[in-house]
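What you see is the complex with one protein chain gone and the rest in place.
Letters A and B mark the chains in the order given here, with residues in each chain numbered from 1 onward.
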Amino acid sequence: MSEAWVLHPDRALPAGELRPLAKEIYAATAGLPLVSMHGHVDVGVFAQDRPFPDPAQLLVVPDHYLVRMVISQGQVSLPQMGVAPVDASAEVEVEQDPRAIWRRFCEHWHLFRGTPTRYWLEHELVEVFGVTRRPSAENADDLFDELSEILRRPEFRPRALFERFGLEIIATTDPATADLAQHASLAAEGWGDRVVPTFRPDPLLHVDRADWRGQLGALSEVSGVDAGDYEGYLAALRQRRRAFVEAGARATDHGHLLTDTTQLPAREAARIFRAALTGEATAAEAQAFSGHMLFEMARMSTEDGLVMQLHPGSLRDHDAGLARAFGHDKGYDIPIGTEYTRSLRPLLEAFGHHPNFRFIVFTLDETTFSRELAPLAGVYPAMKLGAPWWFLDSPDGMRRYREAVTETAGFYNTSGFVDDTRAYPSIPARFDLNRRVDAGYLARLVAEHRLEMDEAIETAVDLAYHIPKAAYPPVRVPAVAG
Amino acid sequence: MSEAWVLHPDRALPAGELRPLAKEIYAATAGLPLVSMHGHVDVGVFAQDRPFPDPAQLLVVPDHYLVRMVISQGQVSLPQMGVAPVDASAEVEVEQDPRAIWRRFCEHWHLFRGTPTRYWLEHELVEVFGVTRRPSAENADDLFDELSEILRRPEFRPRALFERFGLEIIATTDPATADLAQHASLAAEGWGDRVVPTFRPDPLLHVDRADWRGQLGALSEVSGVDAGDYEGYLAALRQRRRAFVEAGARATDHGHLLTDTTQLPAREAARIFRAALTGEATAAEAQAFSGHMLFEMARMSTEDGLVMQLHPGSLRDHDAGLARAFGHDKGYDIPIGTEYTRSLRPLLEAFGHHPNFRFIVFTLDETTFSRELAPLAGVYPAMKLGAPWWFLDSPDGMRRYREAVTETAGFYNTSGFVDDTRAYPSIPARFDLNRRVDAGYLARLVAEHRLEMDEAIETAVDLAYHIPKAAYPPVRVPAVAG
Partner (left out) sequence: MSEAWVLHPDRALPAGELRPLAKEIYAATAGLPLVSMHGHVDVGVFAQDRPFPDPAQLLVVPDHYLVRMVISQGQVSLPQMGVAPVDASAEVEVEQDPRAIWRRFCEHWHLFRGTPTRYWLEHELVEVFGVTRRPSAENADDLFDELSEILRRPEFRPRALFERFGLEIIATTDPATADLAQHASLAAEGWGDRVVPTFRPDPLLHVDRADWRGQLGALSEVSGVDAGDYEGYLAALRQRRRAFVEAGARATDHGHLLTDTTQLPAREAARIFRAALTGEATAAEAQAFSGHMLFEMARMSTEDGLVMQLHPGSLRDHDAGLARAFGHDKGYDIPIGTEYTRSLRPLLEAFGHHPNFRFIVFTLDETTFSRELAPLAGVYPAMKLGAPWWFLDSPDGMRRYREAVTETAGFYNTSGFVDDTRAYPSIPARFDLNRRVDAGYLARLVAEHRLEMDEAIETAVDLAYHIPKAAYPPVRVPAVAG
């Protein structure tokens, strides 16, 4: 272990003869602004601009992909990592001391070897917070104190970091029922072009979820449109989309388990809607309705111009009992095999050539990159292939993505990197890592004489900046209400 | 961008310490004759030996994988690329000026970065046509003129190129109903051993296709056998296979969506055949019949010795409306996940050890290489694993193929490279690229001391020449009609 912990300037670049080529390409993108068009940082972080709490609450507890790894060895439990049960009266001893949580994390630092979590954390600790020692059981308390002091400084508040990170724009993800008040207050403070919302209607499109009727009520209230029947429901969704457009939104986001996009006859959709209201919709009907609603969301995108993002194939809350006890997003979301060719056909046949439609598709199933997604994105004008997502947002995952998709879809049918994270301080690390990996891939093309260096550099800059900007263009607010 | 555009002699070879090893291996295969046993160049190209038309009609319009990329960005439409609607009376303005089409292609040259299309085009332009400038918006008109002049020269006619390309033999792909007249005229001119047909009966085996009954009529006519009932249909197919054998064919080819090969009782097959004649066969029956016919085609191969090629898993005409408007083969054929282990079991149990059966299986689903196809080809004597196909016929695709299959199937249970292309001038580029990629893979085995250099060179030569020749042997014409 080196004495003073410094990150190597060539980290995550390929070794050997590709290294100098990759460095040259990376240098052209390292300083470009960050265009962060899909993520999960809460809007309140920017609206309130409060100092972050202690290191454990900032870096550990809310990051379920970090907590998950610590508990995966069976020696530490969720409550010991500060995760409280849903039922506050449950007789579970929850760790209250952030210092103890931080220590448990530091003690298990070796579990993260070879993972992107480790890569991001190193970047955060060294480049963002200026820490000079690798975490360990021995220095855990010292690091906690050091970081706690840093987090109190004004230059580590969210908006100051926004500037320092080189962010040009960041998109939050917001429920369709959000009142967007914090976005409004940001706009009033002149931050409206920098922090924009994203329309996420999942709970409204899944009629079999326990809270669906509650969501309908919230939708009616916030939209001022009675969503109590199918027609009203569609009108209320349109109203919310318009409100999001007015608040600066550029995109929607959809997290369905399956990718079916089969349109139902309006009468049949209305029938299922009514059945769901009385709790009589079957599981198959609920699934059919959610697929139908993806079709309808695409149609609305052709009308209002919001980019449609699809993030399918994650089986949420694999351990249902644990989710009931501790809530969602605890690391138990597990991918399934996902089908696109046949499932997206109805949507793409209807809207794949529509001049006002933009459709960005993600996957957790790498097998679909070369087999389905690159061929589809390589021909349909409306469709672009999203960045490697979630588990695949890693050095080797990102490399495999370029290797799998480029030969069929090229570079210009991909949509550019998105961070997809709740962990605000990790954003620069994620973008930087992506630029390094893309530089490494391009360097190989240059070394194998499949691309000239001037083209590689232009492509790297396009991937890092111009392509994501073009993929998520500002949406024109219609002059007259729809 | 370099001033004089020259292709690097080491292109597509691995960089670094593998380069000199790869060069040595590649040098042993670079000059070997081309054995092109599966492709889609029209027989008329050779039979008529006419000069190629202008550059756009030669290189752009008929290559749907090039057109698809240009339209994938939504800025250019199919008619603007010279693709005419099926309905000639449709009110669509189709670009008539080949120069304008060529210019649109050149303007979008950057879209092809990192794709095999780009690699092949570079080889064609530089090595075949002697162009010395990368295409661009600026030089598009000059290149058009330059290429137009070249195409008028006699040394750029198809047969002259055949010699120059180093082709030893090329197989065309011909409908089962073809009269093979052009093959006969080639034979009369002494080209019969160089240009051979391939028997492709797909439209006759899918009773749910709109033109199936029309195809039956054509089959009856060309075979002289009434294909109006199931027995006659089988006899007519046998007659055509015999005619293909007599015309020099070495193989059949089958492009089914699914790989099912379940034999039906003859009575059941005959029943479905009758139902299809009156338009009463269900979709499930049509699928069962097509699977059954793969079994029957295998049986006929054991009888007549034609190698059986299977190309499954492409969902043709993904945008059905666009196919109705503009026809097939416009870039909208998208792969699906494909199953082999259970689907091929009936066929392989029946014929997998038959001494007169040769079965070459391709895929668009890379996941099956290590999981299903290499294990199957690694044990059944009749089966060989076909070359990486279509989207996978690319530098990284071909590398992944060797990496995925060699450890389980070895080299000698693969069948050698085939170009599978309509684009005649791209054939040398494709073979050359394959030899480079195989050399790179073998070089790694040598560098990792998993293979000796003498073995690597012998293997490379076998892969490039001896294996494909042996995989598609000449078929003996039976002395007496069957």
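To be clear about the criterion, a residue touches a chain if its C-beta (ideal position, glycine included) is under 8 Å from a C-beta of that chain, and two chains touch if they have at least 3 such contacts.
Computed from a prediction, not measured in an experiment: that's the story for all the values here.
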Query - Contact partner of the left-out chain, one of B:A374, B:M398, B:A439 or B:V475 - result: B:A374
Query - Residue of B:G39, B:G352 or B:P425 touching the missing chain in the full complex - result: B:G352
**Report entry** Identified contact with the non-displayed chain, of A:E189, A:D211, A:D396 or A:D454
**Finding:** A:D396
Query raised in the report: Given the full complex, what residues of chain A touch the hidden partner chain?
Result: 1-2, 7-8, 10-17, 68-69, 71-74, 110-116, 118-119, 315, 318-322, 331-337, 364-367, 391-392, 394-397, 400
Report summary line: Listed in rising order, the chain B residues that touch the chain left out are 16-18, 337, 339, 341-342, 345, 348-349, 352-353, 355, 367, 370-372, 374-382, 403-404, 406-413, 444-445, 447-452, 454-455, 458-459
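Methods note: only the chains that are shown with their structure count from here on.
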**Report entry** Chain centre separation in whole Å, for chain B relative to chain A (CA means)
**Finding:** 40
